[in-house]
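Apart from one protein chain that is not included, each protein chain of the complex appears where it belongs.
Chains here go by letter, A and B, matching the order in which they are written, and residues are numbered from 1 within each.
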Amino acid sequence: MDSHTLAAQTSETAHIEHEHPAFLRHHFVTVEQQRETATFGMWLFLLTEIMFFGGLFCAYLIFRNWYYPAFVAGSHSLHLWAGTLNTTLLIISSFTMAMAVHAAETRVRKALIGWMIATIILGCAFLCVKAYEWHDEWVEHHVPGLNFSPAGFTHGTKAYPDDKLPIDMAEKTQVYFSLYFAMTGMHALHMIIGVSLLTLLLIQAYGGKYVEGHVAPIENFGLYWHFVDIVWIFLFPLLYLISRHQ
Amino acid sequence: MSTIVTLPDQSTATLPKVSYLNKEYGIKSWLLTGDHKRIAMLYLISITFFFFIGGAMAGLIRLELLTPQSDLLAADTYNKVFTAHGIIMVFLFLVPSVPATIGNFVIPIMVGAKDLAFPKINLLSWYLYIAAGCMLLWTLIAGGVDTGWTFTTPLSTHYLNTHVITAGLAVFIAGFSSIFTGLNFIVTIHRMRAPGMTWFRLPLFVWSHYAASILMVLGTPVLAITLVLVVLERAIGIGVFDPTKGGDPLLFQHLFWFYSHPAVYIMILPGMGVISEVMSTFSRKRVFGYTAVAFSSVAIAVFGFFVWAHHMFVMGISNYSALVFSLLTMLVAVPSAIKIFNWSATLYKGSITFETPMLYAFGFIGLFTIGGLTGVFLGSMGMDIHLTETYFIVAHFHFVMVGGMLMAYLSGVHFWWPKMTGRMYPEGVSKLAAVITFVGFILTFFPQFLLGYLGMPRRYAAYPAEFQVLNVFSSAGASVLGVGYLLPLLYLTWSLKYGKIAGPNPWRATGLEWQIQSPPLTENFVETPIVTHEAYDYDWLESKTPSEVPTVG
Partner (left out) sequence: MSEPKHVDEPTQHEEHIVTPKVYLVIGGTLLIFTGLTVAASLVDLPGDLNAVVALAIACVKMTLVVLFFMHVKYSSKLTRLTVAAGFLTFAAMIMMTMTDYISRAWGRW
């Protein structure tokens, strides 16, 4: 038993001395272990993110059932084209991010940098469209707390002449817009954090990192980026597509 | 089967030449460290600091309640004081207490790792904790918060003119500190275990931290988003919780208690882990029903997510829903009882010794049982309607949190003090402190059960004169309790320099952390340990000779 232990330890030590890339942190035995650990940590972080957005989705579900006509009218006041465009942009950015991970895994530096830049551009484009929409809502007095007015919802719009809500229900569009701004705001905050992190990673990748086998940071950032995409995949139908056929 | 205790001779023990404490010197080597043991010490110091701030608030509360009139503190000052007491004690003391100090220190060693999985995130977690602490201190200086620790809307969003936003953001940040600690523990326990360290060889301390970490990771983000909504509602006036705009204040309660009920398990589970270790070590027996105790931790974590609305029985939730939550609440008593029974069974035919950690552990068992059983009273709706918002509630959760968790924390601090510092605390005076704490505690909080039952509401600076006798008892007890908490601060500090040298394993305990030098090396183990024995295998410990210990530094 003792000799077995010793043998196991010597082989362990030999293993460590055999390969010791610079990115292997001292408290991990193998690169494999480090990578798995980092990925698992990232997934746990995404778990917390599910619950973070989960609180908002829970609130959404309740108020949508309570104030359905207000939610319909609120949803109708958003630009369908903007929502669709943003969904498209984010899905393409998810694709480019997946390709960036692939480039890191296959160790092609130029491809990695190219796909990362594409992802950043798409992320920024998303934020620009979002900013345009928010500006529009500000102009239309749809920002709860700051300049809200239910007047727009009491006598219908050009596209949706049926959206004539009684004044008390029109007031409730405030709840819709509160959730709209909280949800898209939190989502945009995650996008801004994502774009900033990606820029940092890009600078490092430009310096030659992440194509020498150490792909975990790119991979895990990819997980984050896809998660933010998934949140939007749900926000889009929930906020933009309520009863569009009316 | 218990093994005869033969404690090692401490007169010949020496301090190791190199340890994590003297590997590097200077303030920078502490503030930028990645070493989980140093971060644990940073946490220990900062948590103690905030504990005594929160304790001072408790002292003010008890002084004010000495007389029926609101004479020492004005009513609004009193509100600010109990709010500060609550927020500081819950978010800056109880939640991080055992996990961030003792857990941080011993979990990597217990699983046989060199460090936690993410040392930098661990350090970040401490900085977030400090940032949150500084923000809360700032609110104290700038004029206080008077929402109560629950941030109840619409009181917090509309009616109060105090620093709710700062306090809310501080709790938000403290929440992230706790998320990062929990995340680190889960990943470490999954991915960093030494060869041979299977799940069922893990000490129960690790199991209970695993369960608590799951709650931290899954529950805390909901608190975070809730506080974000409160802050947004207060700052710019969105309408999710505001009934005048169509929002629902009860939704705030749902989301808040979705975290804050599991949070009480975040607070108590690590304490239960400490008790498992201490009970086993000082009765020289494997914990009775190891598997049951391990899984009861996980069961508490799972059930913890299904019972939160028992905080809301009088708030106007549906009767039918309240019935469901009331029934589910009874379920949580089952795993808690499994633990209590198994610890008691561990004592049976053990060779029990009464060192200070064991005294605190006995205190825990008695007080936690009372706290837990009164929780069953409160979980049953009929009783709850009568007792909600009275001192019965206050007594109940102080029995669980102070009588349970704080006893466990002190037990753990004494138990691992020799490992952390390499020196023993003075046994005589610490036993005295344990007894004083217990007596002071009972004297402080038992009268509050009676007060609550008689109908004295909580959170008021003044009360009818007929409640004074019991309140005087309670305040007298609080001063005894204060002495009980100051004593460890004094003698533990004293022991840093003058305590007896402990040696690697003063308790003859079986955990991996006791097989290495005290205080440990920065990298914990010279070679990766290979685990061949079950947890709490005292026969293995007795039969192994020093040459057979590959892990001693």
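Operating definition for what follows: a contact is a pair of C-beta atoms (placed from the backbone, for glycine too) under 8 Å apart; a residue touches a chain by one contact, two chains touch by 3 or more.
Keep in mind it's a predicted model, so treat the numbers as computed, not measured.
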Left-out chain, listing which of the shown chains it touches: A, B
Residue among B:T198, B:S321 or B:S344 that touches the chain left out of view: B:S321
Hidden partner interface residues of subunit B, rising order: 190, 214, 218, 222, 250-251, 254, 258, 305-306, 308-309, 317-321, 324-325
Residues in subunit A touching the chain absent from view: 18-19, 21, 30-32, 35-36, 39-40, 43-44, 46-47, 50-51, 54-55, 57-58, 61-62, 65, 80, 84, 87-88, 91-92, 94-95, 97-99, 102, 105-107, 213-214, 222-223, 226-227, 229-230, 233-234, 236-238, 241-246
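The working rule: only the chains that are shown with their structure count from here on.
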Subunit A-facing residues of subunit B, complex: 113-115, 117-119, 121, 179, 183-184, 186-187, 190-192, 195, 217-222, 224-226, 228-229, 232-233, 236-240, 245-248, 251, 254-255, 258, 523, 527-528, 530, 532, 548, 550
Residue ranges of subunit A in contact with subunit B within the complex: 1-2, 5, 8-9, 12-13, 25-27, 29, 33, 36-37, 40-41, 44-45, 47-56, 58-59, 62-63, 66-67, 70, 144-146, 171-172, 174-175, 177-179, 181-182, 186
